[in-house]
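Below is a slice of the complex: some chains, not all, each in place.
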Amino acid sequence: MRILVIHGPNLNLLGTREPEIYGSVTMEEINNSLRQTGQMLGAEVECFQSNHEGAIIDKISQARILTSDSNNNPDKGGFDAIIINPGAYTHTSIAIADALAGVNIPAIEVHISNIHKREEFRQKSFIASVAVGQITGFGKNSYLLGLRAAVDIIEQA
Amino acid sequence: MRILVIHGPNLNLLGTREPEIYGSVTMEEINNSLRQTGQMLGAEVECFQSNHEGAIIDKISQARILTSDSNNNPDKGGFDAIIINPGAYTHTSIAIADALAGVNIPAIEVHISNIHKREEFRQKSFIASVAVGQITGFGKNSYLLGLRAAVDIIEQA
């Protein structure tokens, strides 16, 4: 089981960025927890962050299941699931949603804060329309619950 | 740790109700899984279903943390967290949201289907504005992930 975790824009600032909303945990700490929990659940976790919408699309594009490629080059492709926190692109990027729809990998949308109780414009997710499900509001735990959900989906597929 | 699980309207029909949307698991099977996982995580789980908005409000109203009462009468009150799948009331009931805001217990909103990819009117949740977080789209697993989230919140409180 190989799982790709994508952090969208500004998540590199976690820990110092508006801590009253996003908490004091850093992205690196989240990534470590994900890798440990992944190991426990039998899943290899690869983490990726970018502030560039295009780079996120590139990454998703390369995540497609191409068995021959992924055998030779374990760093590229061959992922069984994608966990994505699209950050602000959640609300503006049709292109990332299209990318997820364009590859054959189940996607799980996670958010640190509960976007449904924030500004009106944060309550609309273009990503949701192509994701299996959404987990929002549990801080770092949103990612870990997403990882459990991902493993469950892969095992039932 | 005592956790209250509330199922809203029509969830009693689970298993036979529109299985292409809601799957074939019954509410009783979900409740059993919740009780078992709860036991594993050290939490006592009480399950409740009603098609009546008022009955759900009554139940929330009685769930308030009144230590002396809950010691004597374990069936009423004294809950540390509420997991609620408000069903169709998600989108229409300000009163249930007010009830949750009116008691001092963290609430977690769960949905079997991913409401954010369904009809427009199912994408608005009044409950979200008073819940810690939301988990949506993972079938039975939405409840179990919600239970884990609840335990985590209680332990960190």
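Going in written order, the chains are labelled A and B, and every chain counts its residues from 1.
FYI, a contact is a pair of C-beta atoms (placed from the backbone, for glycine too) under 8 Å apart; a residue touches a chain by one contact, two chains touch by 3 or more.
This is a predicted model, so every value here is computed, not measured.
Of the identical protein chains in this complex, 2 are displayed in place, while the full assembly in this structure file contains 12 copies of the same sequence.
Definition applied: only the chains that are shown with their structure count from here on.
Subunit A and subunit B have centres, each the mean of its CA atoms, that are 25 Å apart.
Remark: subunit B residues 114, 116-117, 123-125, 128-138, 141-142, 145, 148-149, 152-153 touch subunit A in the complex.
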